[in-house]
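Comments concern the structure below.
Shown here is a partial selection of chains from the complex, left in place.
By letter and in written order, the chains are A and B; residue numbering begins at 1 in each of them.
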């Protein structure tokens, strides 16, 4: 059995330093992000993060005007053809 | 007749070594996991197929002149492919939930304990005859606990190329197993009351915050941990393309065609490292065991951190979301949502878990930087 004591010491030291570094770094980032919120004014372009996922439900009220035009025309054609 | 003999002498049947056969079975097993069990198929299908190809006798896929040889040396040995994947993932990532609630970053930090505990564990394994991990090896293995595929592949390509195949397979397999590994740990460490905590809706986040955030992340990385800048830099580049709103066509390409092309090649290239002499070793068993330990410890430390933050905040934080700190985006956040719904059918934690989830990506990239800097 090899003597793993020195390696263990090193690994333990890396563990301690690593966790310190990670927490130190991310704590700085917490602070920076909080500052960021203060600096960024609540401008118009604010968007709720809740709805930023791409699978948002389709919104009935806001139809693409071009699509509406196409459909309207189609309805017209349909009526003409079917003598409604 | 000579011709037929020559043809026969070239067949797989006449040349198979048992170890190659075993590795082809390993490749088929990965394909099975990918296709039937839907284990991270985007990576495990190409990896599995690459493993099959790389172990065909006399075919030379991973020898000079073979296609897997080129793919590996051009894209993986150089670190380019994992970094491009990371850029694409950055372009897919919405940091909104994290910016709205930056304290979630601490959950992403806590969950990295899985990485560093595993580092110690890998060295402890050296007590068992047959194991002889160097500190670099141990670091590459430990990063499995980061639950982030490209980070693991990048680090392994730099610190322990021989273990790359096993490490990548372990990382993706355990990421796919998150719905099985995490819930028992989450339930064991929380009370039913804690799991029912509903969290406040997140505030809206301005476009400006979303643009500056990746630059702030990069800035801090530059100041304090340059060794993490390849990963963090490419990630933030992708995210800035996404959020800036001025290069949508580049952002869309980075999120779709480019990441798809690179994923195919990355998978095949990783698979080509699944050769018998590198994979059929006792080390691989150790890596698989340590990977499971890493995920479990990361989950536990995330949940415990969230528990502590919950108490300090007067019960405004549901401790389940700590489990998302390991990253494994978006699987871990979905698991949090599911376990939360079991406790309280009106409690949708998905968006709240996205904060620690993407924090975990940053956390493990930072951890990778520390490991690179100290063991590289």
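One rule holds in what follows: a residue touches a chain if its C-beta (ideal position, glycine included) is under 8 Å from a C-beta of that chain, and two chains touch if they have at least 3 such contacts.
Owing to the predicted nature of the structure, the values given are computational and were not obtained by experimental measurement.
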Formula of the full complex in the shown chain labels reads A x3, B x3
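We take it that only the chains that are shown with their structure count from here on.
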So, in whole Å, the Cα centroid of subunit A is separated from that of subunit B by 19
Touching subunit B in the complex, subunit A uses residues 1-2, 4, 7-8, 10-12, 14-15, 17-19, 21-30, 32-34, 36-37, 40-43, 45-50, 52-53
In the complex, the residues of subunit B that touch subunit A are 94, 96-100, 102-103, 105-106, 108-109, 112-113, 115-117, 119-120, 122-124, 126-127, 129, 132, 135, 138-139, 201-209, 212-213, 216-217, 220-221, 224-225, 351, 359, 362-363, 366-367, 370-371, 374-375
